[in-house]
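For reference, the structure discussed in these notes is given below.
The complex appears here without one of its protein chains, the remainder shown in place.
For clarity, chains are labelled A, B, C and D in written order, and residue numbers in each chain start from 1.
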């Protein structure tokens, strides 16, 4: 088995995820892109288990990451929905970091 | 007892001055407080000067050899500054003259600074601070005279400067007085920069500022020349020598008694006295003496010529002082400190007399311009005769004091020129001698002119009712006329001559002050020519000014060769302009940099804040891009390393 | 605890407790009174510090700093911080001056609270806190403790300016705080450069270089000197000073000019020169040139200045230039001159600011163009102003003379082309001082009274006289008896010069 | 090039391709569906890499729960079903960062592992994995439970606006569905609150 194949797959997935996070306006799509990145990490972890010849900590780690991701997605969607309730839009472009002086 | 007297000499006037300053300066209710404060001020001032005079005379009689005492005043890292006196003949003679003139001035001022017939009602002379400042002035001069330490001398030297500043600015009715006062102080202060540096050089070289130590120490030639030249700068300032003489004529803005004090006994005398005090050092520095000689010759003639064209009676006298001080420094330059001191004393007497007499005239006429005087002899006979004595002494009419003392100077210069007797080069002797001879003629000319214009001829102001001054003004004048007339004869007393000898004088021989020799005739002839020309000019038209014969030179002389303008153009204006430039540079450049960096920080902050005025994705982009950049950087560094 | 240690603690504790009491006591006037009493007690505690073993006799090598009294307690060992206080001939005159000026300012505040700000007792409390900082700086014998006290002064002074100052007070106060903080953070870095290299912060053992390498000394001296140059202030790091002085209330200006600036020069002598002598030797020419530049620039700017307090502030730049010139020569004469110059400047400029404040209070303007003829309407005030100006221009016989003249003498003594030139230029700066101060007098006291001056009442309040009289007397006393300052300092200065030139 | 490599290559290609479509498609819902494909391909990868348990968990949680949640969210936010043009921002910074990180990582990984090969462990690791969890990783396992609880409570409290209302509190029971949503007097005055109340639907 050539570990470099899944590794490169993971790297490309991570890049795609990053691209998606920055590219997408819709908060749900941003979350999907984040999922891509997390999965890339998982793939690396699982692949690493085959290369390091040690007990399967990578897989355990991957399992934990999956749970973590699920929890975050849960809370994240709740947050997004709360935003939607208040503004009828989930476009991250409409979430300002700071407003021009005097607008508040 | 000697020590006590020596301390009392400057101490009592100092105390009187300090106490006087505490008196209320100006009455709140006219008529009550004024009189009490004024009386107290008079008492303090006169007492101070009188005690000083008594002390000086007592010391003069008691001390026949140099006396010295000192205690450490301050020790700055091994440099010792002492507090002490150093009494010798010259010191005590000068001290006596100072105290006498001061006493005369104090008494004279009582009458002079009283609300006169020509004054407005609201005029307030503020007598208490005036009298106190005179006392301080006297004390400072006496400190210079008796001081045994260069730093202490400097103290008196500068306090004198500030007193002259205060007194010149005293007359609040004259708009030019403050400026004149400032000019007087500043010009002398510029000279004092040199004086301080000279003292510093000497003190550092000797490791002590005590005059005895400084004189005893063997200084290197370079140090000595540099120090002496620097000292001369201070002397030039205080004694109104070219090129730092410009303040003296302007100082006429002060009350006339103050002019008498400054010209006769204090400021201008101090410089010459200081040189005499340190003469052993100068005698070893021919270069400095040469400079002094040139300075003296220039000053002598400059003052004399400038005096010829003045219309203001006090200015004539002021320029005459400049010229006479030229004689003094000239004598020093040719190696005759005793002659210099002798002329200093007689000059003190006749110049005080002249100023006080002129003050009486001004008091009576209400103006200082000779063009508005004339024919006062009839109404002011006492003043007239006193003036005659004074002017005669000034011009050098035998047997008045000025004749003998000026002759001493000329003789010394002649000896230096013809025999090379002086410590400096012979050409210095020639220079001083020739300038002195020419000066005699010119002096005679303007003295005659002054007398004629003021007292003879017809009255040019019909309305004034001139009269001889009241007793309080008259007596000081009369008493001063005595030494002005007779002091020259004292030169025949060996006791007097012996006391005029500078103790450390290299020669060690008895000083011969009077030279009864055929060459006395030369200055007499010149005197006669000068006086005669003036008289002849006046005879032609008694109403006109003899100065008209000066022709195109008259305005040049009247403005003293426009040296004031030169000073203004070369020093004052550039300094003011530089100050403006530096201020602008400091506020815009140095401070601008500070303010600018503050503004830059705020601006930078604003720019960065604007970067954050964006939507959420920019935060995510920052995280990812930041991580990417850091990763790339780390990877590159790793590869490079 | 010995009597001396008790006094050391009392000198710091009294004003600190006084500040707290003044802030908390009910009643406005009572608070001010309590504060003034505390300031008075502080002065009383500071005076007897002079007693005790002056110890400049003995055999063998001795440390270059030998305090008359000292107190050494551990505080934060991990920061090399010890509560180490001590007093000797270099610091004692400054301690007394500080205590005296604070007392005068508090007393003055008892009579008049500057308008525009908060309560007078808050002002008194802040002044006392400033006093704690200044006294602590002078007394600290531990580098870190020194830094600590150095910083204490900053914010209370800021509050004094920002709370009770003139129209543009906020900006001036902020500039003061930021600029001087810039200096003191450099001090922090400098202190720890030394401490990290030497492993101790004890000034007694550090004085003389303590075996620091040349590189460390150069770096430390640069940082420390920069820090102190900002505080002193040395040209061209002075530009906070005119603004702060112009806007500060009278008492603030007095404290600021009178003693706060002295922290810089004192630090330069005790810390920078003492700890990094090699650095000092290396930087002395630069320091000297800058000092003379300060003298000349200060003088020239004053000559073109048209605001009363600003002029006096710039004159401080010039005067501190003389002090720094004295320090830069690294000779005993120069250091002595610097010390007495410090004291003299504190007394005279304090007096000048008191008087300028009185003039501004009466005429409501500081513009020289609008002031004239003061001697016609208020002769006593004009007379005192004249006295202070004359003292400030370094008239011999008054306090200012010794420092300035002997800074020049020290430069002459140092010899060589550079120092001689500096001496000549500095002496010329002295003439400039005369020029601008006489110009000031001519504008303010002479001439016909202008509209701003015409209504001024001639009298002086008793409180004003009480506040000024000690300064007038001190200016005279230090001038006539310089040994008041010099005699105590000669031992420590000699020892310092010995280790510096070794 | 073993069979495993071929499988990995193929599955990887599918995963990357699907991933590209997830971030590239203009259909919101299709993005979710492509995500399923991508995650499924990854699960295949895990199987090839002999991590069966992870693979099944992946299918169960990710494909089964997360994606469904995401699709719900898409619906709840009333997203358009058809293609929409305003899904994306200008792309070059995203492309730069995404491409940079993806390619950069790939280069680094290739640099680190080259074309080396390793032997796959024996399949059937579920019990060993369980042993691992309880031998070595009990602590994070337990902490995760706290995390999950917090996420649960958090998600609920955010989705149910009526929780914590004074009225609801005094009743002592959580507000049931159908209860009217409290007044929104405190909503941001600048932007009027939308009329839709979706709290109940989300629960």
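Going forward, a residue touches a chain if its C-beta (ideal position, glycine included) is under 8 Å from a C-beta of that chain, and two chains touch if they have at least 3 such contacts.
As a convention for this text, contacts and distances are computed from a predicted model.
Comparing "Formate dehydrogenase subunit gamma", "Monovalent cation/H(+) antiporter subunit G", "NADH-quinone oxidoreductase subunit N" or "Dihydroxyacetone kinase subunit DhaL" against the UniProt entry of the hidden chain yields the protein name "NADH-quinone oxidoreductase subunit N".
Set against the missing chain, the residues C:68, C:108, C:192 or C:221 yield one that touches it, C:192. Contact between chain B and the absent chain runs through residues 601-602, 604-606, 608-609, 612, 616, 618-620, 622-627, 630-631, 634-635, 637-639. Within the entire complex, the positions of chain D that touch the omitted partner chain are 105, 108-109, 111-112, 131, 134-140, 143-144, 146-147, 149-151, 153-155, 157-158, 161, 163-166, 169, 172, 184, 186-188, 190-191, 193.
Annotation for chain A: contacts to the undisplayed chain at residues 7, 14, 17, 21, 27, 30-31, 34, 37-38, 40-42, 44-45, 47-48, 51-54, 57-58, 60-61, 64-65, 68, 71-72, 75-76, 78-80, 82-83, 85-87, 92, 95-98, 101, 104.
Simple rule for what comes next: only the chains that are shown with their structure count from here on.
Simply put, of B-C and A-D, more C-beta pairs touch at A-D. Between the Cα centres of chain A and chain C there is a gap of 63 Å. Taking each chain's centre as the average of its CA atoms, chain A and chain D sit 7 Å apart. Averaged Cα coordinates give chain A a centre that lies 93 Å from the centre of chain B. The set of chain B residues touching two or more other chains comprises 617, 621, 624. For chain A, the set of residues touching two or more other chains reads 18, 21-22, 93.
Across the complex, chain B is touched by residues 175, 178-179, 235-236, 238-240, 296-297, 300-301, 303-305, 331-337, 375-376, 379-380, 383, 386, 390, 395-397, 401-402, 405-406, 408-410, 412-413, 423-424, 427-428, 430-431, 434-435, 438-439, 442, 446-447, 458, 482-483, 486-487, 490, 493-494, 497 of chain C. Residues of chain B that touch chain C in their complex: 21, 25-26, 28, 73-79, 126, 129, 151, 154-155, 157-159, 162, 165-166, 169, 172, 175, 177-179, 182, 185-186, 189-190, 192-193, 196-197, 200-201, 203-204, 575-576, 578-580, 582-583, 586, 590-591, 594, 598. Chain D makes touch with chain B in their complex at residues 89, 93-94, 97-98, 100-101, 104, 108.
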